[in-house]
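Showing just some of the chains, left in place.
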Amino acid sequence: MTTNGFCEEVIIAGFGGQGIISAGKLLAQTAMKAGRQVTYMPSYGAEVRGGTANCMVVVANEPIANPVVTRPNSLIAMNKASLNKFGPRIKPGGLLVMNTSLIDTEPDLDKTIEVLAIPIDDLAAELGSPRSANMVAIGAYLQKKGHLTPDAAAQALPEVFAKRHHQTLPVNAKALHRGTEFAANGS
Amino acid sequence: MSQRVLMCGNEALAEAAILAGCDAYFGYPITPQNEITAYMSRRMPEEGRVFIQSESELAAISMVFGAAATGKRAMTSSSSPGVSLMQEGISYLAGAELPAVVVNVMRGGPGLGSIAPSQSDYFQATRGGGHGDYRTIVLGPSTVQELVDYMPLAFDLADQYQMTVLVLADGILGQMMEPILFEKRPGRELPPKDWALTGAKGREQNIVRSLWLAEGKLEEQNRKLQAKYDQIQKNEVLCEEYRLEGAEIVVVAYGIAARIVRSAVSRARQEGMPVGLIRPITLWPFPTEQISRAAEQFRLFLTVEMSSGQMVEDVRLAVAGKAPVLLHGRPGGGVPTVDEILDIIKELSVSVKR
Amino acid sequence: MAGKIIIDTEKCKGCGLCVVACPKGSIVISEQSNAKGYYPPRQANDDCTGCCNCAVVCPDAAIEVQRDDSNRMKAAGHHSKNSKASLVEDRA
Amino acid sequence: MKTVFARTPSLKDCPTHYCPGCGHGIAHRLVAECIDELDIRERTIGIAPVGCAVLLYDYIDVDCIEVAHGRAPAVATGMKRTNPEKIIFSYQGDGDLASIGAAEILHAGHRGEQLTVIFINNAIFGMTGGQMAPTTTLGQVTATTPRGRTAAEQGYPLQVSEIMALLPGVIYVERTALDGAAGVRKTKKAIKHAFELQVEGAEGLALVEVLSPCPTYWRMPPAKATEWIKTEMTKVFPLGRLKG
């Protein structure tokens, strides 16, 4: 929402359990280490929970006004419900990263929006780590946007995951790069 | 920690409280500030300090009352409905002149309302929702870093003036993560707590009380409190001014609303509109003088707050008729956007020019 | 097949409690998720007796049970006083 | 084929917001079934707690009220005393009833109010994200007992039913568990009896404590949660009729 220079507002959304929260935190952590202004905001829409989760990350060069993103530049939609809810809010000229493993329909969006269709769950499963789907998504997103590098994200991984999960760092780093690769090559 | 870390507001303020020497935390869970309680439940025992999940907010503020009376630094936190339940206790803290820090991470009301962010407990915080003539110092930070920076100040002010300091945050500030820096800064020099209940050893009995039945005694006590409040009003106002140079319109906003307004002002300036921001940091004592001075100079005031209009009364009191004071209020969990504020500023700029 | 269950798959949250509750092993979780992403169960064999255990434990009241009572005594539910006929024949 | 089990009319035909395997869904259904079977839908008023079950009125199709956290028994008192012919039930969690609302339930019992109280004990504050409840068991890890509850720090789990049974104004207390089909059936029987007493005008309060799974904050799959009630929770909270 700042106008000077760069300001990237992302929504990441999916089922609870798809690692939405860690994906968002990784993005924020990476941005912080890169010296950017950044905010991260979890969804806390209801005290009671349904099956969905989302979070909002803003990366900018100037102080950030509001961490609540109403109209994102980019949406990472990990399932259909998320696409339905947030898809229409993407700003013209924005980016949609769409998990075709769980979304079988074509999104009906503004033509100016770039759509990256990627079978996120399948790619993660191929790596032998279905729970790393979130990392595949981040990798793909970063490749498309380019404001932070997948390598920087991989370096931030240890700060996002609790120590007891550190054995998963290598596979998550791999997943990040797999996402990048797919986004770059379309396969 | 001398390196930037990414933390949510609730956890950050909790850690800041620990760094500020908070001896005891007492609290009852409520959204959107549960991270404070959870964080404290882990960290306070690590530091050998006291954490209790109380049975209610009544109990929490009473536990604070007890710990504070013995000279300890004690705090609690809650959100709107829970803070309403603390009003009797806060009035007692005022009457007994005990230091305490209370964090209110406001949510939408009235009633159960919602858990969306809000600023609609401003009246309660600044006018005293409890009974009797009393005040609490009220701090209204607008970034996670400020939350961190103002916790030590809150404890110092509480100890210096023997009173409650309320930290007013909101659901967004509590939940959002931002990079922050924990810096150890020197605290204030504070008076000895010779009134504390530590056992009557080598001195006369100490008594902490708020009941004064003898004729005239309670009035005297009240005048003493008012004198203290006057001092604070003179010495402790904090307030940020942004882009007032050459302004004709001044927006007044605090907390999360202020950071949104800041962006709007910055954009409006780029578009050449004569607008600035006054951001009260202490909500009580309110920067009445600053705004009053501004009223001599600028043509129009706009208050932006996430309520139906509460702080606007303080702005009007300060402006005292010298300029129109308009309100843009979003009650019940609504959060203003930069765009909507910009639109209002645009309209006002036109009217000011005419 | 004395009994039959009908699952409201869109209300189901795939908790699996019915699976555990069925004395006949007649219920399994299916592979097809519903709109909310949950995996509802389905009837897996013909052993269902219509005992209602699955429906009784379902937190989402997603199971309806039918039974062919033609060749057996009507299940003698304990009818409390003040009671009214209801679609829940399974009574405590 | 004949339908022998279907949704009861007072249970609205919509999905709930509860987590998979949550006991609230079962308890709601039982309450609705009892209301229909006793044919009291048109004169029943339900009181929703502040807790995961706050939206009770979205699921049970009777006149309902949502009240301040813990105060349901006092609200119920105000309703029943001014409307003795109505059937009033409150539905409260262990945070609502046993923590912040301890005084209100004790005193409603003490005064012998004619009420039906459904007390859902899931040993946790569900709605706020899994903090310790007064009924949390020793060793149980929660958001506010990261090293597990200990008797020295937080005390022993609170046995609400045992306390309530002491009060002469309380005429019926039973503790049941949603730990499988048999437990659910017993729970329904108890809830029904608690309603029947009020329908009959029996003088005093009837309370059913229902041990109920919260798979989410017990951090276990639903089936395991059911097991945990059977093996662990009932040790601390013995099942059975405590009074009446």
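Order as written gives the chain letters A, B, C and D; numbering starts at 1 within each chain.
Here is the rule we go by: a contact is a pair of C-beta atoms (placed from the backbone, for glycine too) under 8 Å apart; a residue touches a chain by one contact, two chains touch by 3 or more.
Since we're looking at a predicted model, the values are computed, not measured.
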(Q) The viewer shows one copy per protein chain type. What formula describes the complete set of copies? (A) A x2, B x2, C x2, D x2
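Please note the rule applied: only the chains that are shown with their structure count from here on.
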(Q) Could you work out how far the Cα centre of chain A sits from that of chain C, in whole Å? (A) 40
Q.
Two or more other chains touching the same residue: where does that happen in chain B?
A. 31
Q. Which residues belonging to chain C are in contact with no fewer than two other chains?
A. 13, 38
Q) Which of the residues in chain D end up touching chain C in this complex? A) 1-9, 11, 15-16, 18-26, 29, 33, 36-39, 178, 180-181, 184-190, 192-193, 196, 199, 215, 221-223, 226
(Q) Could you list, by residue number, the parts of chain C that touch chain A in their complex? (A) 13, 35-38
Q.
Which residues of chain C touch chain D once you look at their complex with the stated criterion?
A. 4, 10-11, 13-17, 19-21, 38, 50, 52-53, 55-61, 63-69, 75, 78, 80-84, 86-92
